[in-house]
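In this view, the complex is presented without one of its protein chains, the others remaining in place.
Right, chain A next:
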Amino acid sequence: MLTFVLKRLASTIPVILIAITVCFFILRLAPGGPFDQERALPPDVLANLRAYYHLNDPLIVQYLRYLLRLAQLDLGPSFVTKDFTVAQQIAIGLPYTLIVGGSAFFLAIVGGITAGIYGALYQNRSADWLIAIVAMAGLVVPNFLVAPILQLVFGVHLAWLPVGGWGDGSIRFLAMPVVVLALPHIARISRLMRGSLIETLNSNFIKTATAKGIGRRRVVLKHALRPALTPVVSYLGPAASYLLTGSIVVEQIFGIPGIGRYFVQAALNRDYGMVLGTVVFYMALIVVLNLLVDLAYAWLDPKVRQR
């Protein structure tokens, strides 16, 4: 088991390395720099700043220096936000991103699986059609359009929920961002679940169980559910990384102070250190999440475990 985990982690190092390299050079080739301001800095100050951050060295030297620092798990200073290192800024934003993303993940799993089971058990009835239509809409309509429509209905006209912001972090503030973030994944998971449960319910061991006189509820929950879950679980890895990157949009729309907002701000300000640091952090998080999903998969499917 441990070798499996270590091997998986090792195999992602080149991917992260390439991501860093690409980001590094795109950022440096982009016009503008972290010290461009409305009022230009005096040339001496600018020269000192550039020297302090080693921006006058050849690019390749800067690149290697960054990698060296990263190898010591140091994300370095922010170029724009004074007094904060990149790691500190990420630590400030992380709880918000994790709360929103985690709730959306949970909602997507519970909502998607429930809707999927319902759709499979009541095939082609009106409820099934309704779920299918909502799922189609959830998949096709992008989140930056769902969000303002929900804000319009629930925030402005019905005035049930605040339009945005974090407030006290209560469920009233969380409801809309979480639903918006989870919606496409509820849709996807419900489709996967419905298809795979229908297939499972048609297989022989379910017929045997039914023939033995076990109740319908028990057959579905005890026998069919677990094998039917495998495609859902294999989707959870990609889903986790989509949620993570999708939260960039949602944080922006609802004004939630998570990492995604820092990332967008940093990209606009050419905050080299912060952008690279966030990318590294995102990639690491995605790697870990994927690993967890793989472990869950192995737990669920004995065929995978034996390999």
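Throughout what follows, a contact is a pair of C-beta atoms (placed from the backbone, for glycine too) under 8 Å apart; a residue touches a chain by one contact, two chains touch by 3 or more; residues count from 1.
To be clear about the criterion, contacts and distances are computed from a predicted model.
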Per UniProt, the name of the complex member that is left out, chosen from "Na+/H+ antiporter subunit D", "Oligopeptide transport system permease protein OppC", "NADH-ubiquinone oxidoreductase chain 4L" or "Twin-arginine translocation signal domain-containing protein": "Oligopeptide transport system permease protein OppC"
Residue among A:152, A:221 or A:288 that touches the chain left out of view: A:152
Options A:49, A:70 or A:267, residue touching the unrepresented chain: A:267
Positions on chain A contacted by the hidden chain, ascending: 12, 14-15, 18-19, 22-23, 26-27, 29-31, 136-137, 139-142, 144-145, 147-149, 151-152, 155-157, 163, 184-185, 188, 191-192, 235, 238, 241-242, 244-246, 248-249, 252-253, 263-264, 267-268, 270, 275, 278-279, 282-283, 286
